[in-house]
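Here it is, the structure in full.
Entry: chain A
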Amino acid sequence: MDTRPTFYQEITNMMYATHGDPISTCIQCGTCSGTCPVVEFMDHTPRDLIGMIRADLKDEVLASNTYWYCASCFHCNVRCPAHIDIADLMYTLKRYSIWKNQYPEGLIGPTFAETFVKMILSGGRSYEPVLAPAYIFNYGLQGFLNEALTATGLLLKGRIPVLPPRIKRLDNFRRMVGHIIPASNLVGEAK
Partner candidate 1 sequence: MSDNNQFEPVIVGFTCNWCSYRAADAAGMARIKYSPNVRLIRLMCSGRIDPQFVLKALSEGADGVLITGCHPGDCHYVEQNYKTLRRYALLKRTLRQMGLEDNRVRLVWASAAEGRILAEEIDKFVSDVRALGPLNWIKMATTTYVDPAPASA
Partner candidate 2 sequence: MKAYAYFPGCSLEKMALSYHQSALECARRLDLEFQELDDWNCCGTTAYFAIDQLLSYTLSARNLALAEKKKLDMVTPCAGCYKNAYFTNVTLKRDADLAEHINEALKEDDLHYAGTNQVYHLLEVFCNDVGVQEIKKRVTQSLNSLRVAPYYGCQIVRPRKDHEEVENPRYFEDLIAATGATPVEYQLKMRCCGGSLLITSRKAAFSMARNLLQNAMDNGAAVIATACPMCQVNLECYQQQINQEFGARFSVPILYFTQLLGLALGASPKELGFGSELVSASAVLAQIRNKETSTTQSPYIRHATS
């Protein structure tokens, strides 16, 4: 009980509730990476990443963009011959890097996550325009213009709401969230 956990053990500790088999059962066959539709954008293939975790290459793993590129399509999950929940592993790495404040600069995943939570807490539902400013500047002028064009198209077709949606029992809802994320400002005065 007293030996300091390695990086690999830290990750398996975080995945203690995963429905899949432990990553120790990975046979490094590459089915995940051969299947992955985003692999060409990743600096390490998912299989490689599992190998790196098992080799405790913490800095290299955290510096990798692999888990931010995961599209959660679960195609690797259903094919994995070792029944590893690879998408869950990617989620875990996202959480790890956010919790440790160790995500690489320039990736907008964490910013997006943050924006999303704030949005949910303010209305109980998601609202596309709020998400836009959070990432739009990362694309440069061309991207901005394109986005604006698409958005305008959608707006003209009546597909973008003007006001953010709100659920009716928002106070109850926020107090509910306050039980799960312990931040007092979400729920006003605690009971």
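Candidate entries met the following condition: all candidates are chains of the complex that A comes from, given by their letters.
Just so it is clear, a residue touches a chain if its C-beta (ideal position, glycine included) is under 8 Å from a C-beta of that chain, and two chains touch if they have at least 3 such contacts; residues count from 1.
No experiment lies behind these values; they were computed from the predicted model shown.
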item: Complex partner of chain A (touching, any copy) among 1 or 2; value: 2
item: Candidate 2 partner contacts - residues on chain A that touch it in the complex; value: 17, 19, 37-38, 40-41, 68-69, 71-75, 77-78, 85, 87, 90-91, 94-95, 98, 107-109, 112-113, 116-117, 120, 124-128, 131, 135, 139, 143, 146, 149-150, 153-154, 157-161, 165, 167-169, 172-173, 175-181
